[in-house]
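A single protein chain has been removed from this complex, and every other one stays in its place.
The block that comes next holds chain A.
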Amino acid sequence: MKPVAFDYQRPASVEDAVALLQAHGRSAKLLSGGQSLGPMLNMRLVRPEVVIDLNDLLELDYVREAADVIEIGALTRHHRLATAPEILRALPLLAYAAATIGHFAIRQRGTIGGSLVHADPAAQLPLVAVTLAAEIVLRSAAGTRSIPAADFLQNVMTVDLNEDEMVVAIRFPKPSAAKAGWGMRLFSRRRGDFAIVSAAVWLRRNPDGRLADMRLGLGGVAPVPFRLHDLEDPDDEGAPGESWASDLAGQAAQRVEPEDAPGLPAVYRRELACNLLRGALTDALSLAGERHG
């Protein structure tokens, strides 16, 4: 046996799950896909007294499209995020991000709710949730609240989640698809590993090619992924191109203060941030141009 001994609970409904959370509080861990929690349990980095397995809560495995929002149940697996037609159409950045997580067998199990709660600073889904301004919906026995992803993610593996709360859904506002483009670039040294640095871009062009709207996100250069709000004002000086992308990426890289770690010096992460963001911007521009050209 690798993990510590724990009491295994398998609630049949969200009500039962939050009741168990209320009863056990901090001594309990919620298990969804288990692709991060499993290894952490095996390595005894986590030693819960109770594990509450959410995998029977099929009511939380859904993708629902409304006029201006796509709501995704917390138990939705990465493989479904990567392949659901609604997500491929309205949130292609999210679909792409999900397809880059781990390996196939991991994507069959891992869930969007689990990834957001785990809040690894290098993970794809928190970056995309912040970039696309998603709302996290939380539930406890007392009721429901929702919070912007950027506020939910507080620090390395630390989120705004009370001990009696669980994530039940993630709501992504549907960005306008007209002349929109996106890009995501990641760098890891081995396929399937967490990226060292990652960049996500969503933008929209006016009919004349100028930028109408832009969102820039970076992961792996701070305790949590974040948006570069002050660089997102669309530049109205003509149509953006390659040198514009380089300049913007360079400015972004100057603003980040990554951790200086042995083998991964801050200058290296900053250089990665610059290159990845430039690439993501270039991809986004070309998509925004090609689709409705």
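The working rule: a residue touches a chain if its C-beta (ideal position, glycine included) is under 8 Å from a C-beta of that chain, and two chains touch if they have at least 3 such contacts; residues count from 1.
Everything below uses one rule, namely that contacts and distances are computed from a predicted model.
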UniProt name of the unshown chain, from "histidine kinase", "Protocatechuate 3,4-dioxygenase beta subunit", "Helix-turn-helix" or "(2Fe-2S)-binding protein"?
-> "(2Fe-2S)-binding protein"
Chain not shown: contacting residue from A:Gln22, A:Asn55, A:Gln154 or A:Asn206 | A:Asn55
Among A:Gly25, A:Pro39 or A:Pro85, choose the residue that contacts the chain missing from this document, as touch is defined above.
-> A:Pro39
Chain A residues touching the chain left out here are 1-8, 10, 31, 34-35, 38-39, 41-43, 51, 53, 55, 102-106, 108-109, 191-192
